[in-house]
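Right, one structure below, let's go through it.
With one protein chain held back, the other chains of the complex are shown just where they sit.
Lettered A, B, C and D in written order, each chain numbered from 1.
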Amino acid sequence: MAPLVYFQLVSAGLFAIGVYGVLARRSAVLIVMSIELMLNAVNINLVAAASHLDGSGAFQRFDGQIIAIFVITIAAAEVGLALAIILRMYRNRATANVDEIDLMKW
Amino acid sequence: MTGLTENIYLLAPEFALAGLALVVLAIDLVLPAGRKAITPWFTAAGLLGIIALAIAMLWDRQELLYGGLLGVDAFSLFFKVFFLGLGVFIVLISWEYVDRYLDNPGEYYGLLALSILGMNLMVQARELLTAYIALELLSFVLYVLTSHARRDPRSNEAGLKYILIGAFSSAVLLYGLSMVYSTIGVTQYPEIALALSAPGQLPPALWVGIALLVVGLGFKISAVPFHMWAPDVYEGAPLPVTAYLAIGSKAAAFALILRLVAEGFLPADDRWSQWQIVLAVIAALTMLVGNLVALAQRDIKRLMAYSSIGHAGFILAGIAALAPGSDLATNGVILYLVGYSATNLVVFAGIIAFFNRTGRQQITDLAGLADEQPLVAAAIAAGLFSLGGLPIFAGFAIKFYLFVAVAQGGLLWLAGLAIFSSLISLYYYLQVIRQMYIEPALPQPGIPESNDSPSPGGADTPGAVGELNDPAGAALLSAPAIRTSPSLVGVLAVGLLVVVFVGVYPRPLLNLIAAASRAILPGV
Amino acid sequence: MAFAWLIPVLSFAAAPLVMVSANLARGRGFLIGLPAIAAIGAGFVLFWVVLFGFLNAAPDTPNCAISETTETLVCDYDRDWFQAGLPRLEGSVALRWGILIDPLTIVMIGLVTFVALMVQVYSLGYMRGDPRLGWYYAVHAFFAGSMLTLVLADNFLLLYVAWELVGISSYLLIGFWHERPAAKEAAKKAFIVTRIGDVGMLLGILLLWREVGSFSMHDAFTQAHLGSITQGAEGLSQGVATAAALLLFLGAMGKSAQFPFHVWLPDAMEGPTPVSALIHAATMVVAGVYLVARAFPIFQAYDGDALVVVAAVGLVTSLLAATVALVSVDLKRVLAYSTISHLGLMMLSLGAFGYTAAIFHLLAHGFAKALLFLGAGSVMHGSGEQDIRRMGGLSRRMPLTAALFSIGAMSLGGIPILAGFWSKDEILTAVALGRNPVFIVIALPVVLLSALYMARAMCITFFGGLKAENRSAHESPWIMTLPMSLLAVLALGFGLISFNWPGGFDGFGGFVFFGEREKFHFTWWLGILSALLAVGAFGLAYLAYVKGSISAERVRRVFGRSIAVVENKYYFDEVYQWFVDRVVLGASRLLALFDRAVVNDLGVNGPANSVRRLGAMLRLHVTGHVYSYALAMVLGTIGLAAVWWFRSA
Amino acid sequence: MSWILFFLLGGLTLGAGLGVVITRNVVHAALFLLVSLVAVAGLYLILFAEFLALVQVLIYSGAIVIVLLFAIMLTRSGEYPRTGDNRQWPLAAVTALALLGVISVAFLAGPTELTAPQSPSFTELGNSLFTIWAIPFEIASLVLLVALIGAIVIARGDREDG
Partner (left out) sequence: MLVLDQSALALVIFTPLLGALLTMFLPRERPGDAWGFATGVGVICLALSVYIFGRYDYGEGGFQLARSFQWLESPVNINLALGIDGIGAPLVLLNGIVLLGAVLISQKIQQRSKDFFVLLQALGAGVFGVFVVRDLFFLFFFYELAVLPMYLLIGVWGSSTDFGSFLRTKEYSAMKLFLFLVAGSVLVWVGILAVYVKAASLGTPTFSLDALGALALSGGFSIEFQTWVFPLFMIGFGVLAGLWPFHTWSPDGHVAAPTGVSMLHAGVLMKLGAYGIIRVGMVLLPEGAANWMPVLIILGTVNVLYGAVSAMSQTDLKYVVGYSSVSHMGYVLMGIATLDPIGIGGAVLQMFSHGIMTALMFMMVGAIYDATHIRDINVLNGLFGRMGVTSFYFAIAGLASLGLPGLSGFIAEFMIFTGAFRTYLPLAVLAVAGAAITAVYILRLLARTFLGELDPRWDHLTDASPVEKAVGGVFVAILVVVGVWPQPLMRVINVGVASLPGI
């Protein structure tokens, strides 16, 4: 079984990839995807830690998994809402490219 | 697990609030189009009822729920009442605006109630995930409300930017959470404190994790360099939502931070003292950037956004000055939040009253307001003076108190910088006041600018307002000034009263605040 | 004598009263001046009371003592004025109203009250019908009060107060006809020029206070005396005493129009002529001489180092002014330059230790000059002319005025047995004895000149053929000639009191003296010389201007261009004007520009603008693109994480 | 064995992730995302988190990616297959690498314990979720509600509410 740190490194890598995606892509949809990658990195980290650590106090050692469930939930909601807004944007402005969305600046 | 839920009745206000939200959403569905005007009043009344309920039930309680996941104490009660009260005011200032410019009022008020629930839970949470989810509840509502003006491309853009950056920052925050969890295995504040004060080396991933947490929270309070979303979102969002963003969401985030720091970091005194300076630097950057950039603004909402960034810097300075064994800084921060919120409320109420009449929001549009709407102008002016930190308004007293706390926390330089930034801020506040009081009224152009153009009220607009709204454009604007709505006048009057009262005699309030801060501070 | 304070106070009180009565007695001009005249009249009466009181006083009289510096009897009365600093604290000062009565004061009171009374009576006629008569008399009364306070003051502060008050009265009276641009300029000039001297005087007073610890003259004199005796071991050191004396002398130079501050006095003739008579001839302008005399213990301490300067300034002034007086064509200006010249002579006398002589000349000159001015006023009143080139033979139209004027002129010119002769002679004696021969060598031409210009003015104006312009001239009313007559009596016979008459009257020098009583002394060779010069001068003038046997024009041509220099008053006004316009105002404008361009625009607007510009630049960082916001966040995150780690490790 | 699996799945996760952010085709990106998410589910399995793996596959692969594909179609992003990167992508790469550096160094510098991974039973998980974590659970449901309402309010067509 791989030690915790390996999973952590995978998670860090995935997180960094997600960050890159957010920073570098133009399409809002792709940015949302990249954020999903970041959230998955979070989950890998949580689940791995949950499997490797002892719990403490009233809380269980597998709290990490529960947190991950919540993260997945929130992520799903986030995607839904974000896409709804992107759709609205597309309807209003016929674009979903973030570098064209700069009506407000400075 | 009976022990977990035996005092679950303490959550009655929260349940009531959730219930209220659902009822509001429901009645909006069933009410006929012509009678939807009661939704805001219903919401406001419900919120008031919940305030009463909360005070009656929770006064002097200090208990933990769910094994310490939530804390019901003076601190949370204070903020609960505060947020609920803010909610009432937000409803009141929204009413006319929503009526005129927004669709779906039922959802608006229902979501508003839900966001207040989120804020209430944020202050009660004593665990990172709970806090995070409560925060998300608030954020989601804000995302929706920000893009609530559906046909307004600015509102749309603001919503998109807000949710993208918000999701990004919450991913960062969660990653921080996961790093904290993966190093010390806990997420409850007291346990974090325990782990932090444990002897011996701690893995560096913990520090990075905490830093990422700070980033996520810093985003919420729009601390530099995580602030850039704020101006766009403030500018694009419908005005009452902007007010809500500036007042509610910020205060809730700070309340969360307060509890996190007080319960999670402060007991580990040595660690905290290492971090204070970092926060202080962020605070310094925030106040400087916010106030400097505000100098160059022309849009009143955008101006208020930068102003709120600047104020976030001040409050963050108070956070950085938190010290174990003294409730000075906590008091200072809470007092500042209250005073700042009240002041901002007054300013935004005034701006909304102005906007409702003219549909304009450039600073230069305010010219001549003092002659046309003296009360509104006076309220805005008083609010801006207060924001600038001048007596007899709240701004002076709260700044003084906060800066005393900052100085007392060993950050005299930061206090000095904060005072200096208030000086800068006065410049742009005065520019607004100048427009209102000194400049003569501009000749009204025939058609309001397209980007601000109000969406017509729609079928559910009540007759009276609909008449005014109907011939949108020249006829509306050349018509004699619309009377400021009574709810706005009421908010202005009450708000001003609070602003002056806090500025002149904050003692009763401070007593409450001191009780609140003692509830979260160890050993005070 | 304790009530001597009443003398000035009566006049002070009269000033507002005049304003009131002026409002009440609108139209009846005669009544307007009455309170002022009554007050000064009462003052004159009180003068005699004080004089006799003083003569009867002895060192054992309460408040009286023999001064150890002047060796005369001095009586001092004072009351609290105000307290600067708590009395119990070290370094606090109690300021007091105080009057000092000694021979010097008494003669000055006599001079002031008498001349003021005469002038005020004279003004009833001269100023008749002026719409601002109330104002005129009010300021006159105010002036009289101030001048009397000046001579009565027993401390330097009060002296300074009075000093400034006479200055402002002078300002107000010179500018009485302020509608005339020349008058308002002259008034301003007079005040500012004297004010410059006053700065020095105030500094001197403060310096004395700093060294002595009080403003009391008595203390200062005692200290100066002590220092002089002990050669600086105690009391004032030599440097301080000299510095203080010179600083005080600056004030005296300003007030007494000594070179180079003399420029204001001729211009001051823009005021009504009675004002010139009173203030700019007999009383205020001699305040400088009085000051030097009053502070003589300081001046002559350490062998009178400072007095050398006094003498030199006096000499230069008298010579300069006398030459200008000779070529002036304005009757009043001739008199003004003559005044300057004589003030210079008084200073010269003081500078040569001729204390008694100076005071004596002060009085004699005061009476004579007041008479001359009143005479000039009478001429102007009668003929409406002021330029002597347009006068001639006026004695036919106004004989009384001519006679009285001539008495004054001859007295001042030093015709023997008239008052001026004796006083001038005393001065020459003092100079001959007390100073380097150079001084007397230069002083003698001054004597000649002073006789010559008086004779010139007298001859041109009154004698010779009646000029066409003067046909309608007429004699002045009695209310004007009466005061002139009284003054003429003094101008004639005042010299008599300088002698030691039998019957215990030991002369002026036995009353007003410094250190030791002075007998009347007469240096024969000097007396004869000066008498010859005076008579010769008058003869010359008679020949030149009445007989016409000497052509003034030809004399002019002999001197060529140098006479133009003199006629232009040595270009003092031009140089000063240039200095003020170019240097002072230039500096001021430069500073104002500096204030605007550098302090305001650069120092204030600059930072303000750069802050604004900084804000405008900073705002560009909010690009409007989500990904750049995220980039900033990530950069911030990296930085924060690194710092956080670094701080915690 | 688990090592091989770990490297395989880890590599797949990262590789597909990279694919998401690098590919020029939006639809490809969504598919890459799907691969990556499934690989993550596999990682969960290695960690004995069966429940999570299940959730991952159901929600992410099943729901989220589908929604994303819908969005791609609705915004017609698919019609522009060569959707590129924005101007700052080199900077973004450097920054992301730096972030990776900081985080991974932080992980590497920590203690590497070798504990045997264990997994809770579904019962334990459920128990915990509905007792201690009941409140977050309920809030999360509200969050979903908000998202739902929000999506409707915002995305609803313009005409039907007139």
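By our rule, contacts are C-beta pairs under 8 Å (C-beta built on N, C-alpha and C of every residue); 3 or more make two chains touch, one makes a residue touch a chain.
Because the structure is predicted, anything quoted here is derived from the model rather than measured.
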| item | value |
| --- | --- |
| Omitted chain's touching partners, listed by label | B, C |
| Among C:A25, C:V49 or C:I168, the residue in touch with the chain that has been omitted | C:I168 |
| Touch with the omitted chain, as defined above, among C:W81, C:F499, C:F520 or C:F572 | C:W81 |
| Candidate in contact with the missing chain, chosen from C:L24, C:I66, C:V599 or C:A649 | C:V599 |
| Sites on chain C contacted by the missing partner chain, in the whole complex | 80-86, 89, 91-93, 157, 160-162, 164-165, 168, 171, 175, 178-181, 184-185, 187-188, 191-192, 195-196, 198-199, 202-203, 206-207, 209-210, 584-585, 587-589, 591-592, 595-596, 599-600, 603-604, 608 |
| Missing-chain contacts mapped onto chain B | 326-328, 370-371, 374, 378, 381, 385, 389-392, 396, 400-401, 403-404, 407-408, 412, 415-416, 419-420, 422-423, 426-427, 430, 433-434, 437-438, 505-507, 510 |
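By definition in this document, only the chains that are shown with their structure count from here on.
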| item | value |
| --- | --- |
| Rounded Å distance between chain A and chain B, as computed from the means of their C-alpha atoms | 26 |
| Residues of chain B engaged with two or more neighbouring chains | 67, 129, 133, 136, 140, 143-144, 147, 150-151, 159-161, 164, 168, 172, 179, 204-205, 207-208, 231-232, 296 |
| Junction residues of chain A - those touching two or more other chains | 4, 8, 15, 18-19, 22-26, 31-32, 43, 48, 52-54, 58-59, 61, 63, 70, 74, 77-78, 81, 85-86, 88, 98-99, 101, 103-106 |
| Touching residues on chain A, where the partner in the complex is chain B | 4, 8, 11, 15, 18, 22, 28, 31-32, 35, 38-39, 41-43, 45-46, 48-49, 52-59, 61, 63-64, 67, 70-71, 74, 77-78, 81-82, 85-86, 88-89, 92-93, 98, 101, 103-106 |
| Contacting residues of chain D [partner chain C, same complex] | 86, 88, 91-92, 95-96, 98-99, 102-103, 106 |
| Touching residues (chain side chain C, partner chain D) in the complex | 625, 627-628, 631, 634-635, 637-638, 641-642, 645 |
